[in-house]
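Read through the structure below, which is laid out as structure tokens, and then see the notes.
Excluded from the complex is one protein chain; the other protein chains are retained at their positions.
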Amino acid sequence: MGRSNAFIGVDMVAQPNSSQQNGTTLSIIHQTLLILRKDILLELRNRAAIQAILLFSITTLIVVGFSAGGGANLPPDTLASLLWIILFFSAFSGLSHVFIREEESNTAIALRLTSEANAVLWGKLLFNTLLTFVIIIIIAPLYFIILNAPIVQPGKLVLSLFTGGIGLSVSATIIAVIIARSHGKPALFGAIGFPILLPMLFIAVDATRLTFQSYSNINVLNRDILGLASFDVLMIVTAGLLFPYVWESE
Amino acid sequence: MIKGLWWKILVGVWMSAAIYCAFIVVGPAQGFSMNGEGAKIIFFHVPSAWLATLSYVVAAFYAIQYLMRHNIESDEKCATSMELGLVFGICATITGSIFSRNEWGKYWSFDPRQTSILVILLLFTAYLVLRNSITEPRKRAIISSVYALAALPPAMFLIWVVPRVVESLHQFANQAVVGGGLGGSYRPVLYFLSLPAFLGLFIWMFQLRMQYYKLYLLNQKMKAEKKQCNLK
Partner (left out) sequence: MTPLKLQISFERVFKKYGDREVIRDICCDIQHGQVLVIAGPNGSGKSTFLRIAAGLLKPDSGNVHISVNNIRFDPQAYRTQLGYLSPDLTFYNELSAVENLLFFSSLRGIRLQHDDLASILEMVGLRGRGRDPVSAYSSGMVQRLKFAFAVLHHPPLLLLDEPTSYLDEPGFRMAERIVKSYKQNGIVMIATNDPREKEWGDLTLSLG
């Protein structure tokens, strides 16, 4: 009794309030990193998302490789679209996880009681982006080897995968928030995500396709990559503006 | 007496004039199928496509208004716009396919413009599906408004960036309309008769849909009052 009373002492009561006045950029960055670290820790403990993603992507990779007859030279258009289809579906099978997990286990309440809305968004976004890049780093090289892709412009290819990957993860994150807050109807995930992601996929496929052709127009390729990058920026800003509304909705 | 009767009559007159001019006054255009008569679908296809795009802009406007003011009527207006967008989008797709069949031999050729309208249609449908899946009005309003706005950057990309990135069959048709490849009387009829008539129709349909919503609210209210009377 005495011990617990000392712990709740008056002198300590005022302490948390000092952090309130500067609940600003610095604390948002701090909270973002904490949430990211927590999600990585959770993912390492049960590996639900990463397993779903890897299982899915490796299966599709094998099927595609098998039906293409291994080493058969597919035209650049087909090569690029198949790659992005694999990435799109793999990402979608796992990226919705981070928000739906909070919502299903009701931990969103504790998060709302302890952190700024946007810190939650940026934390989840970083986690999803990290996950997307893990997928791309594993899948893309395998894909190029299996299908014997003629990579003419490796630098631009990496750039197209990078900008496209960010677009994929930002869009998937926004959709995941919407789905999670509408009381999780994961069946809607694809239907709702499709119109948001398709425009970006068109450009990503075009950019990746051009890196497989030696005769392709470098200006067109640069324009595609610039287009993807501006899409990423637009989507990140949109996410930051819209997220607090969804997060606060009850 | 119907409110705003004069302009509704005007819309009717304008639309009739557009139809009359399209089929009777304007002559066939060179370089199009059916001895040039095939070009006339433009008078109905182009306004539909424009209105589908406009509906989305209007919907996004009301979505922003809802998030700023939290009045449930803005959300209903947003949904109305999306529904009308779906209707006009379907019209544009059908007329477009007929035109495509006549000019290029295929109903559907996955030309970037065709793909964009398809994705826009998907977007309208996805919005409505999402909106119908939530029952609590405030939650529904927030979630669907946010979705409408989250789709804004992709929609902008679809309309302005994608068709320019990938070469389009439409270029030919577009240049014909904008660049003046068509006969002299085509553009005035399109811009001064057919477009305003479709715009008037859009506003009218919008108002009707909102009146329906208000009647629905009134009905709900009366039902609730009746219930209370019964309880007493």
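Chains here go by letter, A and B, matching the order in which they are written, and residues are numbered from 1 within each.
The criterion applied here is as follows: contacts are C-beta pairs under 8 Å (C-beta built on N, C-alpha and C of every residue); 3 or more make two chains touch, one makes a residue touch a chain.
Worth saying up front: this structure is predicted, and the values here are computed from it rather than measured.
Taking the whole complex into account, subunit B touches the unshown chain at residues 136-137, 220, 224. Not every partner is drawn; the one left out touches subunit A at residues 1, 3-5, 7-8, 10-17, 19-20, 23, 27, 30-31, 34-35, 38, 41-42, 45-46, 105-107, 109-116, 119, 248, 250.
The rule is short, and it goes like this: only the chains that are shown with their structure count from here on.
Distance between subunit A and subunit B, defined via averaged C-alpha coordinates, is recorded as 33 Å.
Listing the residues of subunit A that touch subunit B in their complex gives 171, 174-175, 178, 181-183, 185, 188, 191-192, 194-200, 202-203, 206, 220, 223-224, 227, 231, 234-235, 238-239, 241-242, 245-246, 249-250.
Residues of subunit B touching subunit A in their complex: 67, 112, 115-116, 119-120, 122-123, 125-126, 129-130, 133-134, 138-139, 142-143, 145-147, 149-158, 161-162, 165-166.
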